[in-house]
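I am attaching a structure below and will ask some questions about it afterwards.
Every protein chain but one is kept in place in this view of the complex.
Showing chain A:
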Amino acid sequence: MSVQHFDSLHDDLIHDVAYDFYGKRLVTCSSDQKLKVWEMSPDTNNWEQIDSWKAHECSVLKVVWAHPEFGQVIASCSFDRSIRIWEEQEHEPKNSGKRWFEKARLVDSRGSVQDVEFAPNFWGLRLASIAADGVLRIYEALEVSNLAHWTLMDEVNVHLSRNSNTTTLKEAEGNYCLSWCPSRYQSPMIVIGCGKENNAKIFRYDQHNKWRPCEVLDGHQDLIHDVAWAPNMGRSYHLIATASKDHRVRIYKLLDNKDGFAIELISDLNHNTEVWKVKWNVTGTILSSAGDDGKVRLWKASNKIESEGFKCMGIVCNDRQSSDTMET
């Protein structure tokens, strides 16, 4: 076990941190409206800042990297209702504030953009976003070398469960999150955490090239704060984790059947406090949950996943207060 840290020197709270595809770079975003890119220096074995710049007009809520086959590309979303696409300019010096050039600004949302995620690379350069207006938007750079042009391919109102009439949508104080299905052997799918409905919905890209809702993951008693679709790793089923205000972390198993998915709740984990984030590791064997207690709990899949589910394997504490009293 080892811990090393560096100071991001943001002027306000960090909202998100994202690794690049290889794990050699990091980007951080903050309420200070800035993005900062860091690179692991092989000489010093430390994270060194590559650039820092004001990226939005409000808090930057999420940030993601595109697959390297599309270049060094970052997408960020903000409370300012926009999504911005950034591309690295190799010729610009490091820390000049110009190293990352704004290639596009997507301003279709009528509420703060709460989550954004690039699709797995095999679906092309696609970007899904969900905003406080409750609309899932799928953008695509049809010409991958032209990052300035993004086509809004689909708009789906996650509550109406049908293509929305965008002119009638009102700004909603929603709480949304999304996660792409990472499997390349099935049609594109996204799970959306529908905050106030206390559930998560799976949307599937059907044979008519439309996003349709197919399954609902319910059971939470309060707001859903985060969803995470696990890497498949050759499993015959999918795993989706949800984090909720009701203190629970739920892991659903989705097994393909002819009508869609058979859904089974395989773990209902108690984090003891409101849970804000859930994330899977690269093999989908460890799930992390971040709670209101300032702790991160790591849940490991047991060998007998069907009968024993996930068990707490470790806790990351950010301070020395309190001993852990959690019952797993």
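Here, a residue touches a chain if its C-beta (ideal position, glycine included) is under 8 Å from a C-beta of that chain, and two chains touch if they have at least 3 such contacts; residues count from 1.
What we mean here is this: contacts and distances are computed from a predicted model.
The unshown chain of the complex is recorded in UniProt as "Nuclear pore complex protein Nup85", chosen from "Nuclear pore complex protein Nup85", "dolichyl-diphosphooligosaccharide--protein glycotransferase", "Nucleolar protein 11" or "Trafficking protein particle complex subunit".
Within the whole complex, the absent chain has one touching residue among A:58, A:148 or A:262, and that is A:58.
Interface note: of A:117, A:140, A:197 or A:293, the residue touching the hidden chain in the full complex is A:293. Where chain A meets the omitted chain, the residues involved are 1-10, 12-24, 26, 28, 30-31, 38, 47, 58-59, 61, 67-72, 79, 88, 90, 112, 121-122, 143-146, 184, 231, 233-234, 273-274, 276-277, 279-283, 285-286, 288, 290-296, 298, 302-307, 311-322, 324, 328.
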